[in-house]
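With one protein chain held back, the other chains of the complex are shown just where they sit.
As written, the chain order gives the labels A and B, with residue 1 at the start of each chain.
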Amino acid sequence: MKKFAFSLLVLGFLAGGAWAESKLMVMDSWIRAMPPSTRVIPIYMTLRNHGAVLDELVAIESMLGKVELHNTVEKDGTFHMIPVQSIVIGSGKTVQLAPLGLHGMITQLHQPVPKLGDQVPLTLVFASGKQMAVNVKVVQDGIASSEHHH
Amino acid sequence: MKVLLCVLAIGVFANPAFAKSTEDYDVLAAVYGLFAQLDAGDPLNEEFYWLVNQESVQHAHHVLKTTVQHVDASSVKVAVSFEYQFLIPSEKASPARYLEQVIVFTKNALGLPDKVVSIQTLVDETDNFNSVFIPSKDQNLIRSLLYDWTYRINEPGQWSLNHLAPNPDTFTSAEPDVFGTDTYLQALKKLNYVSSRRTIQNLVIKPMDDAYLVSFEYIWHGQPQEGIEELARQSQKWKVEIQKDRAVVVEFEEKYLTPVTDLGAEIRC
Partner (left out) sequence: MLTKKLVTALVLWFVSSMVWAQLPVLRGIGGDFTLTSSRGDSVSLSDFSGKVVLIFFGYTNCADICPTTMAHVSRFMKRLPEDKREQVQVLFISFDTDFDTPEHMNNYLSFFDPSFIGLTGQPEAVAHVVEQYGAEFTKLAEEKVTTRYKKLSVEDTQIERPGYLYSHTAKIYVIDPRGRTRGYFYNGTPLEQMKADVLSLL
């Protein structure tokens, strides 16, 4: 009986999903305050994976418009923006979406540009099917203290 | 704290005391010129004892490192390490020899290092295997030309380039109103630099059918009379022919590039 239970446990871990619950924390999320006439809005955050399984962010959803994931890469003094399909956060790892690096970009806006101080609800969508709702604050320029979301 | 340390680091590296010292191109021109002569098989005296003396032998001197040890008004002293190869017609390969020497040149009436007056051999080791013979005469001639040219254009009021580019087919300068070597030197002289030093970077010598394509960059510091140092970066593209054992520039093209600043501020702190 013990053996059977143990195998179930192992299977459960291997299957991921309900048994091996991923523990992803979204911290220090912020949206840069942009002019009312802007056509693009950047999203930044820190993703920390405390769990035993890797997480893969495949999309960010927003009522404001369409969100694309990009990476800013500097090469020989030139900045390149490379679209990324997903962002992998390995087990035990922390990945930052930060200025001049990985970031989300809201485009095709069909609502007014959020103002300084507004809270913008976003949904983080992962490859596992998991979704996380976060409230991201619109700030002038970066975030000082940690704001934890589970 | 991290930012402060970064500024500290930048301050340290920006200090000119840490900047690379300039090359003595007149000395390098003499060294490579000498080895080109030896490669050509010029009959020289027994000071050059390592040269194999046989019928139809070919020589090659592959310079590994040069360090200028002393320069004064009448002579220069330079430490050189090189690989010497020789090829006898019946053979395909031969054992190469590694030498480290200190060579003293005296300067001629124009002030250019010219004549070898002493050679001190510190290391002389023969490989115990054969290496394929690779000729080096053309490379040494081209390098000697390059260093001689660079030395001269740093003092455009003093020197001529005529013997280095006697009859170029094309001459495209980054300076205005230049049609050949004389007008080139005039244009450089107009900059009114009291001191000018160029560093050669990214040198590539590419053999073609009947000539060589020589490309490199100059990092050029010039000090005008008024005060603030000027910095420029140029791309140089030459076509060089070997005519009667002399390297000459037949096509010349230079362009200004975006200078790279010393401060290395692109360090992402």
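Observations on the structure shown:
Assume a contact is a pair of C-beta atoms (placed from the backbone, for glycine too) under 8 Å apart; a residue touches a chain by one contact, two chains touch by 3 or more.
The structure displayed is predicted, hence computed values, not measured ones.
Residue-wise, the contact with the chain that is not shown comes from B:231, picked out of B:93, B:117, B:203 or B:231.
Even with one chain removed from view, chain A keeps its contact list with that chain: residues 32-42, 65, 70, 72, 74, 77-81, 83, 99-100, 103, 105-112, 140-141.
If you put the missing chain back, the residues of chain B touching it would be 1, 3-8, 10-12, 14-16, 174, 220-221, 228-234, 256-259, 261-263, 265-269.
Note that only the chains that are shown with their structure count from here on.
The distance from the centre of chain A to the centre of chain B, with each centre set as the mean of the Cα atoms, comes to 55 Å.
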